[in-house]
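The other protein chains are all here in position, but one chain of the complex has been omitted.
Right after this comes chain A.
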Amino acid sequence: MDDYDFDSQYADELDALQDFEPPNYSPCKPKRSLKFDSPNVKTAKDLNSSAIEPFDSPEKPSNGGRLSNGTHQRSEKRLRSEDEYANLSGSDQDEDFPTLKRQNKKARTEAFDIPPPPVNGIDKRITDIRRQYTHQNGERKATDLIDDYDLERPRVHKRIPSGDFMCTTNSDGEMFYIKLKDEIAMTKEFEDIGKRKKTSQLLSVSFETLREQAEKLRQEKLMAEAEMLTQEINRDLSERLSEDEDDEAEKAVNHEAEKLLWVEKFAPKTYTDLLSDESINRTLLHWLKLWDYVVFGKDVKLKKKEMSKKGKEKEQKKKKFLPEVIDELDKHNRPVQKIVLLNGPPGLGKTTLAHIIAKHCGYNVVEMNASDDRSADVFKTKLEAATQMKSVLESDPRPNCLVIDEIDGSPQAVINILLNFVKRSDEPGQKKKKKDEGILLRPIICICNDQYVPALRQLRMNALVINFPQTEPARLASRLSEVAKSQSLRTDLNTLLALCNKTENDIRSCINTLQFCFRQKKELTMRTVQTMNVGQKDSNKSLFSMWYEIFSLPRQKKNKFISLHDIQGQDWKKNDNLSLESRFKNVLHAAHCTGEYSKLIQGMFENYLECKFKDPKMEGLVLANDWLCFTDLLNSQISSTQNYSIMPYIPYITVTFHLLFATNQTQRIQYPHADQDAFLQRQKSGNLVTSLMSDMLPSVRMFVNETDVVMEILPPLLEIIQPNLRPVNTQLYSVKEKEDLAQLIRTMIAYNMTYNQEKTPEGQYTYVLDPNMEEVARFTGMKQHKQLTYAAKQLISREIGLERLRRNETPGLSSKETKKKLEKNSDVVPNHLQRLEAKPVMSREEAAERDFFGRIIKRKTPEAQRDDKQEKKKNVLNTDIWFHFTEGFSNAVRRNVRVQDFL
């Protein structure tokens, strides 16, 4: 052994040291290795006895002793692996181990073992082996270290050393000789160090080797376990099934499937495996085949299909729910319906169907689902990539078929992109303009749970919509039993049928439940299915179905799946859905599922009196109403204190109603509108009152509030404002009548009321109160109140307008003055109505203001302007005859007429 060798070994050792005791390690002090030994002297002494043993065969006895509690099988295996290991490291072991300093080294290696982790099985095995290895290595290296690397060895000699040397003199004049090394050997040494460093590792064994070993061990263990299991199962099965299954196959299956979900494992692989309805499969397949011409260039046998279509139509009359594939190709030889929309509840195998059929037809399936990014831009690039490109690198370049899963969750923008893409090039001109955008040449299958999502509305119109029906329970159950058999899960068909029933024929849920049970215990019984919470969907019931459930007695439901031992048990009552207990539970559960309690209760409230229940003493009614009040109190408590902990008490009202009012007769349930209507109406009335109040005179407003207005003031007031007015010109009124009219006008203004002209749907003009207090104060079906005539209302309306104008013009004008002016001012009624009134010729008495030079100052206030206009109008009206033509009035037509023509 020369220096080179030593150094290279030393490098290894350094690493090992680093591994074991990093903080103390310092590479420039190789002596440290000796120090390292010192703390372990005691243990070395303890281990003396074992150290005396010959070193040639250390492993077997020590390890055997340590693992003596392991099974025989295992130890065998271990031995085998150790043998292998020995082979692996054989090259190192070739060198003989010097035994001189073995005690020391042994002690040190033992120190590494101080914390032996209490591991079982594989881990333990691995650590054992590692320990073994380090032991050997460590010893060897330590030996090398001590033997070869003599730390006290002088590098500088006083005498002439053997071999090449160089002499040198120090400051004191002493001569020294330094041994020379071969240059080539030196470089090699350095290189070697580098290499060794690279391949060296922190562990004494390379990680790969370790992993290999672990993997091997694990596999062996699994194999052994599987073997044992199979034997056990076979023993069990042989009693019952008496069929011997191939051990090997079984083993393999178990081996692979340990991690795999059964849903994936037992997913159908070919078209014939599909569980979904045959007609659905065929429809989809048919549609996909229509693409053949565009995609593969094959001829689609259209004519033949049309022939058979007639026959098919007969079939389809039987099954009307089936969508019809239109067997036509458009000008690009694509099918007319370019998209299929598969629609159905979760777990029926829609995605599986799409994948299998696409594969079956020779497509490469590209799937996009909700987990992908669904922003519009990303979607567009993906869509184009999927439909217009194909994979080149793969050995089998197949055309793509795009499957867009869970499309009902995607935003409207994405669906619009899809639609545009599909519709593109339907117009011939478009294609030329946008050359970069190709047309859709690949089939697209969309999958959704709810086809009535608003975003999908457009898509539905353009796509072939295929509704997925429920899987047949019998088929599903038989498939489940196959699965169970292949997994040697003990069960029977009835149980599986019950499971199907429970999960509402959700394939995924069924299989998951099976796997779940398999993990827990190797058996699935009726009782497990019934008591299990797994597999039951948290379904969302519609309000209507809930109301029907409340108000109708449950039908006797024959439960086919009751087995004998269930009846013996206590749970058998659960199957009987007519018992009080189960009715209670069912209704309560349904109510929980429905959620919207307030709507639910309102619906019950508005429908329960329609039920034909027997309640001669009306005690049930009282009880039901009590419950209604109770829930109302709960609700108000919740909303005022935000104390939602009392919320769970609310749904119990459904049980009360069910038990009180459920009948066998089905009845029409009506959606509750009354409350909402009443609320809106109430709000409307409230707004009317508020608007009335808002513009009342402060002196009146001061003394009233809203309730007073509604209850005390309005009813008499409505009568007060409808006095008897003689249907003659106001000019002809007596002084008292004039006073009454003025009084009326003042009252109405004080209470902010007027008449407004409105056109009825029949085309007639009427005057209605504004704000229409009649709506608030009058009740339908009460005795009719006297109404003013149209003319009277018109008169009042006009007078109110005038009075208001006047008050605005001269605030603080006393009522007497206004009364004087009443007759003198012009009117503001729309001019086409003016023919109804005889126009008194009026002249403005208002003294015009004059400036210094006596010129008339024109006031430019809006009031004055309006007066001017009115004056003009008046002149026109007074001098001319107006013609009425369809809707308008004009005096532009002139002709001579005699007075007698008008009389």
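The definition used in the following text is that a contact is a pair of C-beta atoms (placed from the backbone, for glycine too) under 8 Å apart; a residue touches a chain by one contact, two chains touch by 3 or more; residues count from 1.
Here, contacts and distances are computed from a predicted model.
The unshown chain of the complex is recorded in UniProt as "Replication factor C subunit 3", chosen from "Nucleoporin SEH1", "Replication factor C subunit 3", "GATOR complex protein MIOS" or "AAA+ ATPase domain-containing protein". Taking the complete complex into account, A:746 is the one of A:265, A:527 or A:746 that touches the chain left out.
Note on the undisplayed chain: of the listed residues A:180, A:370 or A:622, the one touching it is A:622. Note that of A:127, A:722 or A:772, the residue touching the chain absent from this view is A:722.
As for the chain not pictured, it touches chain A at residues 605, 609-611, 613, 615, 617-619, 621-622, 624-626, 628-629, 632-633, 635-636, 639, 674-675, 678, 681-682, 685-686, 689, 694, 698-703, 705-708, 710-717, 719-720, 722-724, 743, 746-747, 749-751, 776-780, 782.
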